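Apart from one protein chain that is not included, each protein chain of the complex appears where it belongs.
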Amino acid sequence: MGIRVGWRSRFILALSVGVFAGSTPSVAQGNVVKYQGTIHNVKYVYATAEPVARLKPGDILDTNTLDCFGDAIRKPGDTLSMAPGDNPLTGPFYVEGAEPGDTLAVKILSLEVNGDQGVGALGPGFGALNATNYTPMLHAPLPEKIWFYPIDHATNTATFKALDSKFEVKIPVHPFFGCIGVAPAGGEARSSIVPAEFGGNMDAPEASVGNTVYFPVNVKGGLLYLGDGHAAMGDGEVAGAAIEVPLRARVQVDVIKGHKINWPRFENDTAIMAVGAYRPVDDALRIAFTELVGWIQEDYGLSQLDAYELLGKVARIRLAEMVDPNYVVVASIEKKYLPAKKK
Amino acid sequence: MGIRVGWRSRFILALSVGVFAGSTPSVAQGNVVKYQGTIHNVKYVYATAEPVARLKPGDILDTNTLDCFGDAIRKPGDTLSMAPGDNPLTGPFYVEGAEPGDTLAVKILSLEVNGDQGVGALGPGFGALNATNYTPMLHAPLPEKIWFYPIDHATNTATFKALDSKFEVKIPVHPFFGCIGVAPAGGEARSSIVPAEFGGNMDAPEASVGNTVYFPVNVKGGLLYLGDGHAAMGDGEVAGAAIEVPLRARVQVDVIKGHKINWPRFENDTAIMAVGAYRPVDDALRIAFTELVGWIQEDYGLSQLDAYELLGKVARIRLAEMVDPNYVVVASIEKKYLPAKKK
Amino acid sequence: MGIRVGWRSRFILALSVGVFAGSTPSVAQGNVVKYQGTIHNVKYVYATAEPVARLKPGDILDTNTLDCFGDAIRKPGDTLSMAPGDNPLTGPFYVEGAEPGDTLAVKILSLEVNGDQGVGALGPGFGALNATNYTPMLHAPLPEKIWFYPIDHATNTATFKALDSKFEVKIPVHPFFGCIGVAPAGGEARSSIVPAEFGGNMDAPEASVGNTVYFPVNVKGGLLYLGDGHAAMGDGEVAGAAIEVPLRARVQVDVIKGHKINWPRFENDTAIMAVGAYRPVDDALRIAFTELVGWIQEDYGLSQLDAYELLGKVARIRLAEMVDPNYVVVASIEKKYLPAKKK
Partner (left out) sequence: MGIRVGWRSRFILALSVGVFAGSTPSVAQGNVVKYQGTIHNVKYVYATAEPVARLKPGDILDTNTLDCFGDAIRKPGDTLSMAPGDNPLTGPFYVEGAEPGDTLAVKILSLEVNGDQGVGALGPGFGALNATNYTPMLHAPLPEKIWFYPIDHATNTATFKALDSKFEVKIPVHPFFGCIGVAPAGGEARSSIVPAEFGGNMDAPEASVGNTVYFPVNVKGGLLYLGDGHAAMGDGEVAGAAIEVPLRARVQVDVIKGHKINWPRFENDTAIMAVGAYRPVDDALRIAFTELVGWIQEDYGLSQLDAYELLGKVARIRLAEMVDPNYVVVASIEKKYLPAKKK
């Protein structure tokens, strides 16, 4: 407890976002709260709901998530219809002291694939290159197909095996949360397949070890949800799925009092990253970049137009996914291109 | 000449695109054709026009390009209205033997900033975060602003200098052609600010040393145009301009007979990259990825759905720009994830 | 009660959607259920919530709605910040017998402006021609402005009075519900400013007297919400608001058992109309038209491609609004162009 307080104190000196960014691993200490996610306690909406556990700022949550199919697809012949729902979520976790208008910070300390196999699937009506519920067409749908990816923990790779030829190739494992988010504002409840202002199904590889995610706190306790582990994913997640896996995870939470953000953000030692989620991609990009311009103005002191110009020269864009109900863009800038952070 | 023929012969063995990809620098030989671009001989449309020079397959073109403002903006107080036109193009260059249905390959051998200064500009009606001609709004426009970037050739950096504070930061120089393209199909002529099926103002950092660009040949000779040098650019080119510079350039051309592509492509030793250019970004992405799926099917032998699935796991997306009349996405995959190329 | 049953019986003979479409006004009978909406009992989300009243199929609901500002903006000098929330909703109303998989039919019997004044407002961040939350830009926002529209019940007109000149003009009153919808599927709860699969803030002038609206039933009782009365609105609602008014309303409900639809629909004696709600408008249109093609196939027996072709020749499109979180397109065809409805 004392350790958590000390860690929190350092944060208070930092006075703003970036709370964990400069902290070394050795200081990531706090009470460890364990919680076991199972198919019987998962949720399918981001909403204001009864918390499954309560955390104090600085606490470390040690938990697990099921894969996006509820761990139901195990072997050739299994079908998508066997999944009890999409993106079952572990949580929600109540963070003490988090109130609307605050920012919730979640530092991802460790993530590992919780099993020996990942799943990729082509679902009719889902994907960037096929007709979907929200971009419907008159074509016959693409067929359902499932690929299994053996995970080799020793080499930290997953193996793609072609269905229509003998080709195989190893893909490095980079685990991240496809879903990480909080209860929405305004009494809304959103499906676990949606990314939006509250985070959610962002499918952003940035939600991985070493990064801190910031969320607007919309309800008391923030109410953190986790799920949809990915062992690896291409930009855009164009076929509609990543290498879908259950995860074991440790994350540390904190609350930045009185600091309001509109959209999720990521940060690590070397970069700041703003999220935009909407359709078309054009608007997701506009959201991410206006947020990033504002962040630079507020925390690093460049004028609005200087920030805009500088981003035109050094920004990086991750088009995280173009397959969910909203599309996700992460706009980032390396800190080396920014002035010192304002105190 | 003999050297060119020899080089060409090796290509014939390769039998497909990827002509230069495996070649070492020492084999990049051929006749060198020199041409000097000036404000008096530049063009402002990609069109079927009188060529300024003729090249044989294997020839190396040694030329230069003016910056996007026609090198007219030199010092504080200069204004955008001083530019005689946008994106003046050097060319067109006729490539012997190139006929409709063929593919033109352009390997970029060297690029260097031709001067000691780059220019960034915020133009009213241009940019991803302001109202534009094609996304008009009722707001008062953002003001015109110009930033000058001193280029240090020794350290290969350009320096951003904030206009509204004293902040300065060095940015690594990575020169590339903002404009590289050929005469369009169907008798069209397109402004030098447009990227489309013929290439053009793609603003893709992939148009740089070490990469080969492929274009569909739409008219006899292909008619290559070059321009709009960038010393560095952020993804999306969100403020509407890169660090705009004149360039000195050497490129080597070749023709792949009887091989038709629909959209520009890039390739190097380690990756294949397909271009999509349209609005919204969603459709640019769909173009780039359907092209990449087709490329993998045709040249690497994966089935369509295996290729789609694999891209969902390992593809990379560059959202090159969201400011020109069409938006540009480059979708790529590293060759290490692909089967051996078909003979 | 007997009358309701009789009316219901006729419906059973009709055997499908279109339940009220052929009924003459004289048969619109049933128990009348009265409910008074006030600022103290309105809701701000479409959700599964405690019903305020229960209706049987055939019942007529006699109720009222507040305007989108909660009737709070009354006179020059009032500001948008005085509104307690956007689009307060009267309801929800539970319809007996409605279960997931059924269709709820709501026939609009009468609508009248409940007062002598309407309100139009230009809100910063809201409108098709200004930067918004989801299409953000760096411009200074347009100013907040409010226009008051006197309603003349004798001539059934509202008067536009220019703020910056002396021009005035009368506009015919055509009252309709901007908001009409049911509880969403999957446990979602959505803000009253959102139009989606469950209807909601569709801002469709089709939600007016003489038309029947069909909704998918997602939860027991359907849970009907009403609000956001409009005295008149231009296509697209481009400035972000209609002539906003409180309404007095009578609607009759019915349940079509075992008939599932995916998106809201409208119908009257002369036309069938399908709704699509998403972004960009392109996708809203695709949704509306694929729904309309399916409707024609299923109920009128044309093949899919014959229906598609015919719509290409005679369809009508209402672009209802391009200002809410999703955009709304209503695609319609006059019944005179269709085969006789299948029994």
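Order as written gives the chain letters A, B and C; numbering starts at 1 within each chain.
Everything below uses one rule, namely that a residue touches a chain if its C-beta (ideal position, glycine included) is under 8 Å from a C-beta of that chain, and two chains touch if they have at least 3 such contacts.
Every value quoted in this text rests on a predicted model; they were computed, and no experiment measured them.
Put simply, the hidden chain is in touch with A, B, C once you look at the whole complex. Checked against the hidden chain, the listed residues C:116, C:152 or C:235 yield one contact partner: C:235.
Among A:129, A:171 or A:333, the one in contact with the hidden chain is A:129. Summary of contacts with the chain left out: across A:109, A:138, A:163 or A:209, the touching residue is A:138. Mapped onto chain C, the footprint of the missing chain covers residues 120, 122, 127-129, 142-143, 145, 147, 160, 162-165, 167, 169, 171, 232-243, 279-282, 285-286, 289-290, 293, 301-303, 305-306, 308-319, 322, 327, 329, 331, 336-339. Residue-level contact of chain A with the missing chain is found at 129-131, 136-142, 280. Where chain B meets the omitted chain, the residues involved are 44-45, 47, 134-138, 186-191, 278-280, 283, 286-287, 290, 293, 304-305, 308.
Going forward, only the chains that are shown with their structure count from here on.
Residue numbering at the chain A/chain C interface overlaps substantially, since over half of the positions present are found in both copies. The geometric centre of chain A is 34 Å away from that of chain B, both derived from CA atoms.
Note on chain placement: the centre of chain A and the centre of chain C lie 36 Å apart, centres being C-alpha means. Of all residues in chain C, those that touch two or more other chains are 136-138, 280.
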